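Yeah, one chain of the complex is gone here, protein chain that is, but the others are all in their spots.
Per-chain residue numbering starts at 1, and chain names A, B and C are given in the order in which the chains are listed.
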Amino acid sequence: MTYRSGRHFLQIPGPTNIPDRVLRAMDRPTIDHRGPAFADLARDVLAGLKDVFGTRSHVVIYPASGSGAWEAALVNTLSPGDKILAFEHGFFAVGWARVAARLGLEVELVPLDWRRGVDPAVVEEKLGADRDRAIKAVLVVHNETSTGVTSRVPAVRHVLDRLGHPALLMVDTVSSLASVEYRHDEWRVDVTVAGSQKGLMLPPGLSFNAISEKAWRARGVAKLPRSYWSWDDMVEFNASGFFPYTPATNLLFGLREALAMLREEELSNVFARHGRLAAATRRAVAAWGLDVFALDPVEQSNTITAVLLPDGTDADAVRRAALERFDLSLGPGLGKLKGRVFRIGHLGDLNELMLAGTLCGVEMALVAAGVRVRRGGVQAALDHLLGGGD
Amino acid sequence: MTYRSGRHFLQIPGPTNIPDRVLRAMDRPTIDHRGPAFADLARDVLAGLKDVFGTRSHVVIYPASGSGAWEAALVNTLSPGDKILAFEHGFFAVGWARVAARLGLEVELVPLDWRRGVDPAVVEEKLGADRDRAIKAVLVVHNETSTGVTSRVPAVRHVLDRLGHPALLMVDTVSSLASVEYRHDEWRVDVTVAGSQKGLMLPPGLSFNAISEKAWRARGVAKLPRSYWSWDDMVEFNASGFFPYTPATNLLFGLREALAMLREEELSNVFARHGRLAAATRRAVAAWGLDVFALDPVEQSNTITAVLLPDGTDADAVRRAALERFDLSLGPGLGKLKGRVFRIGHLGDLNELMLAGTLCGVEMALVAAGVRVRRGGVQAALDHLLGGGD
Amino acid sequence: MTYRSGRHFLQIPGPTNIPDRVLRAMDRPTIDHRGPAFADLARDVLAGLKDVFGTRSHVVIYPASGSGAWEAALVNTLSPGDKILAFEHGFFAVGWARVAARLGLEVELVPLDWRRGVDPAVVEEKLGADRDRAIKAVLVVHNETSTGVTSRVPAVRHVLDRLGHPALLMVDTVSSLASVEYRHDEWRVDVTVAGSQKGLMLPPGLSFNAISEKAWRARGVAKLPRSYWSWDDMVEFNASGFFPYTPATNLLFGLREALAMLREEELSNVFARHGRLAAATRRAVAAWGLDVFALDPVEQSNTITAVLLPDGTDADAVRRAALERFDLSLGPGLGKLKGRVFRIGHLGDLNELMLAGTLCGVEMALVAAGVRVRRGGVQAALDHLLGGGD
Partner (left out) sequence: MTYRSGRHFLQIPGPTNIPDRVLRAMDRPTIDHRGPAFADLARDVLAGLKDVFGTRSHVVIYPASGSGAWEAALVNTLSPGDKILAFEHGFFAVGWARVAARLGLEVELVPLDWRRGVDPAVVEEKLGADRDRAIKAVLVVHNETSTGVTSRVPAVRHVLDRLGHPALLMVDTVSSLASVEYRHDEWRVDVTVAGSQKGLMLPPGLSFNAISEKAWRARGVAKLPRSYWSWDDMVEFNASGFFPYTPATNLLFGLREALAMLREEELSNVFARHGRLAAATRRAVAAWGLDVFALDPVEQSNTITAVLLPDGTDADAVRRAALERFDLSLGPGLGKLKGRVFRIGHLGDLNELMLAGTLCGVEMALVAAGVRVRRGGVQAALDHLLGGGD
């Protein structure tokens, strides 16, 4: 083993930095998942999660990655051959649609510009054309982790409402929950999908569904086979503080602590902090003379910035320089963006100086990798942070 | 919060006591699951798991509970309506069969005496009657966690061989792997199912499939829908040290440490230790004048002892006394055994004095709960441990 | 490295088992010892310690072992050549007297029977003979860690009072504080000495002086050279929440947690628990047909039991068997007791089943080492614990 001095800077778009308080909370013996202490734990985290999702309805917790929660959203509400509408607005949007297709659903995947969010006008066009209401669900990724674009979920909801279309609205908030504003009930989302390893500041291994009453009723007629993902079992057992199968107890210890920390900081402050740090990041990118991949300022993500490099430069070379010379992990371009962008994660347990150190690393890695940039990005970010604005 | 002095004795049949080394190994920042350090981790744990399963073939790791690995075994190898043979020899055997039925398989669930393991003669009768080879898979729970009975998997394999029956043999080793002898390849099991929270000394949250070549080929024709559980994606990504979706990185840190510890102690010593502690436990039960639930000495589990109480006594009252007065968690009777047995878990990270303390707690709880027992159980156990026998 | 399965049983008379809560509290980054968060920490632990000592006067905290706090008690109150009275009632009583001699004090060390505590009649004789009040301090070890004998401090105080003797009364509570009743103010002790690694459930590295007003005034004329141990600096800096030199911050994190745990359990319950577990231990010793080293039942320690072996048997052979075969650490005989006794520590973070496991280990080690004992010690202890008596 060779020791590399100092802390690693993990600034990928997730998993994010795990606070010591969360790590320490998990660092304890597992308890009996059928005993009274466990029931208290379960009730605590379920209640806390509802606050974070902004819902009074059901939330379920899976010992699984976020991909499992994608699957759960579908199998609990749909039947083989059901038609769903999805949008190709990023790597994960495509991924979710592929899961749907594998499960035997008929997916209409609408191509979109990855540099923009889901366009409500396109949603309107597609749903408007669906005269016989064949579309049973609309899938939207709130914050595309691959592009750093945040879609306007309320606007999509508005389309459904205006058309009186009965499709379920399903939203992936994997890289937005607990970092940018999200309101499951108020926005009338039917199923919200999330995971533990981003804004919730946990290691990966837990994922979630928040479920509207409409979605809950849909499970009664949904015929896709399901067992592990079954909401019924979960909700039934959860009512008394237990789980239908062995839960990931130590991750739940961490979740309880993370929820307490979010309460202490208060969600509105958490969102403001993410906004401030994201704005500083975008100032740096602009000062370097580079482009934020997300084109529309109102859609630029407060949790992830994908930086588009000029043609002829290799984003992965920047990432390699960052990792090898400065012990900084950045996210790669995914799918068709491979080599063209790198992604800075600025979500979760983060503060001004962690971000400043990150941007210093990015600036040096750009130079080291031979990308022609103007210097001054870091200083622009500091100016923003000093202003205390955004 | 009120502090209760001293360590809790977690002697349920799992989750088991997590060694400090494992807890500490997980208590570190998550790393980039697409980076080079992660690939080393993945390769290490996959190789180590193969040794523990006794296989040179494929092993896959799910961020999921054991129930997920049950589901994975089925959806990767079978098609809707396929017939499978299962045995009602305990609560978890029934549970696995129910998962199969939910997924659209046709399950023949053969009633058996819960106090005994799967009877090879019954297997022979059932498979022998299956002239047209309609049965596609046979499900066996190696060590029934609810009864403390270990079934003779090689004898079942022998039946299949003698009949030349092509059904896949699937075995649940959730409460036996890394505690009692198990040989996936040598016993020609097709799919072995296991979880992290028992002999592997980890918190719950990971589960596993070991896959024979025959099972691997079966996935090519299997038509049950699958995405999260798909072996193809797993094996393809694992080849380069990665995963198709975000893995439960910190649990993998723990797994690496647990595998190192098993290597240090050596599996043969681990098995001998479990045998020694289990025998001491059974001596105690006999000395108390109570019955081990498992009737056949060769089937009495080396990881779990279910203790049968006389009619008119309440096993749950014993458990309550153990928990409230002595901070000792014991396992309840499950399903039809509720209130009739309690279960002592003696697997995982355990030594003579931890077991001795546990048996002292059981003896006192029996007395405290008013169960008429002879004293002397602890002393019988100590005699056995002093003999150093097995 | 070779892994030995299960937890080590650390049942020496200290350091004691450290609760996970304390270990986790120390497992965090050190903070600025001149910053506001530190001042809060310092005030918390100083206030909490006063409750544990039973004092409203000064308590000081040294980054040092208990031996340092011995030295501190002396150098802050005495001058070169001052006469002090000490009693040879155990290994540590002799050790403290030797420290005094090394520092240039004139020590009268009165030989006593190690199987008994400090005899108030002998104190009376010695002090009564001291017509010119040459004796400036009387040193008593409250609970002799080497013998398991608890001296009656209030009776000694009574002697001083009756004689009107002005000597300072200094008491070592290293192995009694926070485990058996102790009242610095009420018993009018002048300097109490304690350490972190026994009843306070911390690792070694902190030690303490509780200081009466009389002792505080004595420092004004005391001429022994002092710098590190100087009470003046400590008390002056502590007033604003700081220390005259870098404090052992992470141990203070642990101390804060340990004090919180003692508050949660409540000191009276802590004392009762120690009494109950000690009585069970003595029942076991009697049932084995062995002798508790402490002769007088009212002086038998509730934190440590020294077990006297018959002539011709080797206590260290028992300890070796305990360690090698059962992973149990017991305390050796010290000084002239080497090989004649072994010592069981039953203090700190301990409960019934931890003690039961320990006694099982002792019983087996006695047998394994060939000591002729009756069996049944463990059962006698369980009977006591079941009775719930004290």
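The working rule: a contact is a pair of C-beta atoms (placed from the backbone, for glycine too) under 8 Å apart; a residue touches a chain by one contact, two chains touch by 3 or more.
Please read these numbers as outputs of a predicted model, since none were measured by experiment.
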item: Sole contact to the chain not displayed, among A:A39, A:A155, A:V235 or A:M261; value: A:M261
item: From C:S57, C:N269 or C:S329, residue that would touch the chain that is not displayed; value: C:S329
item: Where the missing chain touches chain B, by residue; value: 20, 24, 27-29
item: Hidden partner chain, residues of chain A it touches; value: 1-7, 9, 17, 21, 27, 260-262, 264-265, 270, 273, 325-328, 349-354, 356-358, 360-361, 363-364, 367-368, 375-376, 378-379, 382, 385-386
item: Those residues of chain C which, in the complete complex, touch the missing chain; value: 7-8, 10, 12, 14-18, 23-24, 26-35, 62-68, 71, 80, 98-99, 102-104, 195, 197, 203-205, 224-228, 230, 244-251, 323, 329, 332
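In this section, only the chains that are shown with their structure count from here on.
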item: Copies chain B and chain A - interface residue numbers shared by over half, same or different; value: same
item: Whole-Å gap separating chain A and chain C, where each centre is the average of the chain's CA atoms; value: 54
item: Between chain C and chain B, distance of the C-alpha-averaged centres to the nearest whole Å; value: 46
item: Multi-chain contact residues (two or more partners), chain A; value: 24, 27-29
